[in-house]
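Missing here is one protein chain; the remaining ones are kept as they sit in the complex.
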Amino acid sequence: MNTFFLLIGIGMCVLVLGCLFRVTYGPTILNRAAGISAVGTKTLVILMIIGVLHGRIEMFVDISMVYALLNFVGCIVLAKYLERAGDI
Amino acid sequence: MEVTLLIEATENAFRILEEARSHAAGIMDTTIELMAEEHRIIEEKKVRAIFTGARRRRARFQNFAGTACILFVFWVLLSGHFDLFHLTLGGLCAAFVAYFFHDLLFVNVRVGDIRTVVWRFIRYIPWLLGQILIANMHVAALVLRPKMPIRPRIITFKTKLETDISRVTLANSITLTPGTVTIDIREGEFYVHALSHLVAEELYGGEMEDRVAHIFMEGDHLYVQDVLDASRIYETLGV
Amino acid sequence: MIQKSDDVIVRTVARSLMPFILIYGLYVVMHGHYSPGGGFQGGVILAAGFVLLTVTQGIERTRQHMSQKTACVISSVGLLIYAGIGALCLILGGRYLDYGRLSQLLQVDQPTARSLGILGVEIGVALGVMAVMCIIFFSIFAADETE
Partner (left out) sequence: MIVKELISAVFLSAGFFFFFTATLGLLRLPDFYSRLHATGKGDTLAVLFSMVGLAVYEGLSITSIKILLIAVFMFLAQPTATHAISRAAFRCHIQPFTR
């Protein structure tokens, strides 16, 4: 079972690389924001899988929740800022 | 001759005086009445102010108690320590947060309806989960095909929903269901980005809007279920 | 000047999430000695809650609870709690932040006193961090206002 979790985790990391492509080469800053949000969501699951692999899931669940929360707040603040900035 | 004239004049004068007196008395009476009425209105206003103040205070207390209870349950779920010290700490924290932010969680909630709303919302979730699953299948089929058959457009439609919470529910449901993302809400008008005209027409049909209106009991839709729920509530109240 | 957001979705969702964010931050602060986190992390979460409140409900709404002046006072109080507990241990004959000495004062045994001392220090740190983060946010985003 641990091997399975490891495989899923490695696959997630590959997907994060895919999202980082969009973050790096996205035509506008809005594409980058969408990519960052997607990376944050995947990081959530990667953190949980690391927790399972280390056998300390009750510890990593808190970190993961904080990550989800800060991702949400960051996304809202970034959207508000871009909205105020006008034309891009 | 002169005497009769004098008598007449005197009688006239007395009559005029009498009239004036009665007139004055009438004016006095109306003045007293008006004053009494004004006094009564002021008194009534005072009493009503006392009552509404009390009602507002009571509503505030209800909000505070509800928020504190919900936050305390959340704390217990998070904490996982059930000894007295941690429970006391949680109660203090919940009361502290609820004291400052009691107006954030509940706004415009009619207390009598909340059971029905929650029950209907719970029954709405499985349908929504099914829709999300269909949406993801749709995206997956779209993305995995080599030539992506999409025809994006922005459509607008006017909603009949009125309160904030029902509009938020509808907007988030639209975002989660196949092929549509809510972009903006301006004065009751939804701007929706749709991937193809098929999903757009499905949205114009308004099935989801009807469902959301049914949850929050809005719009001009009266369902049989509404009547049944109302009769059940009245039965439990013993009316 | 940060206006109230005119987007009903973001406003409503943020309003209903805000108390839960605060209670989560308090949980992280209070359970610092069982789980990851503690004063700094909990303070940052509390500050994130206030940032969310400011961005969605406007700065006037936030100012009812946390104005610049209040934030300054709270940060000072947090530092005072931290330094005060440390100095109390010093007065009672131990080293700085030697929580075990608090057992004489609180009439409890050593491990409980240590745990209570850590809790107090963490509350102080969290208050300080939260207030300073709020001050930084206000100074950056509401710079064109004088108070």
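We just call them A, B and C in the order they show up, numbering each chain from 1.
Here is the rule we use: a contact is a pair of C-beta atoms (placed from the backbone, for glycine too) under 8 Å apart; a residue touches a chain by one contact, two chains touch by 3 or more.
This structure is a prediction, so every number in the text was calculated from the model and none was measured.
**Q** The complex has one chain that is not drawn here; which of the drawn chains does it touch?
**A** A, B, C
**Q** Out of B:152, B:188 or B:206, which touches the unshown chain?
**A** B:152
**Q** In terms of residues, what is the contact footprint of the unshown chain on chain A?
**A** Per the touch rule, chain A residues meeting the hidden chain are 1, 4-5, 8, 11-12, 15, 18-19, 21-22, 28, 30-31, 33-35, 37-38, 41-42, 44-45, 48-49, 52, 57-58, 61-62, 64-65, 68-69, 71-72, 75-76, 78-80, 82-83, 85-88.
**Q** Residues of chain B in contact with the chain that isn't shown?
**A** 77-78, 80, 132-133, 135-136, 139-140, 142-144, 148, 150-154, 171-172, 175-176, 179, 181-184, 191, 193, 195
**Q** Which residues does chain C use to touch the chain missing from this display?
**A** Chain C touches the chain not shown through residues 7, 9-10, 13, 17.
One rule holds for everything that comes next: only the chains that are shown with their structure count from here on.
**Q** Which label fits the chain touch graph of this model best, line, ring, star, complete or other?
**A** Topology of the interface graph: linear, an open chain of contacts.
**Q** Return the chain pair with more inter-chain C-beta contacts, choosing between A-C and B-C.
**A** Here the pair linked by more C-beta pairs in contact is B-C.
**Q** Measuring centre to centre with C-alpha atoms, which chain is farthest from chain C?
**A** B
**Q** Find the geometric centre of each of chain A and chain C from their Cα atoms only, then give the gap between the two centres in Å, rounded to an integer.
**A** 26
**Q** Would you give the residues of chain B that are in contact with at least 2 other chains, written as numbers and ranges?
**A** Nothing qualifies.
**Q** Residues of chain A that touch two or more other chains: which are they?
**A** In chain A, nothing touches at least two other chains.
**Q** Touching residues of chain C toward chain B in the complex: what are they?
**A** The touching residues are 7-9, 11-13, 15-16, 18-20, 22-24, 26-27, 30-31, 34, 65.
**Q** Sort out for me which residues of chain A touch chain C in the complex.
**A** These residues of chain A touch chain C: 58-59, 62-63, 65-66, 69-70, 72-73, 76-77, 79-80.
**Q** Please give the residue numbers of chain B that touch chain C in the complex, ascending.
**A** 67, 71, 74-75, 78-79, 81, 86, 89, 93-94, 96-98, 100-101, 104-105, 107, 164-165, 167-168, 171-172, 182, 184-185
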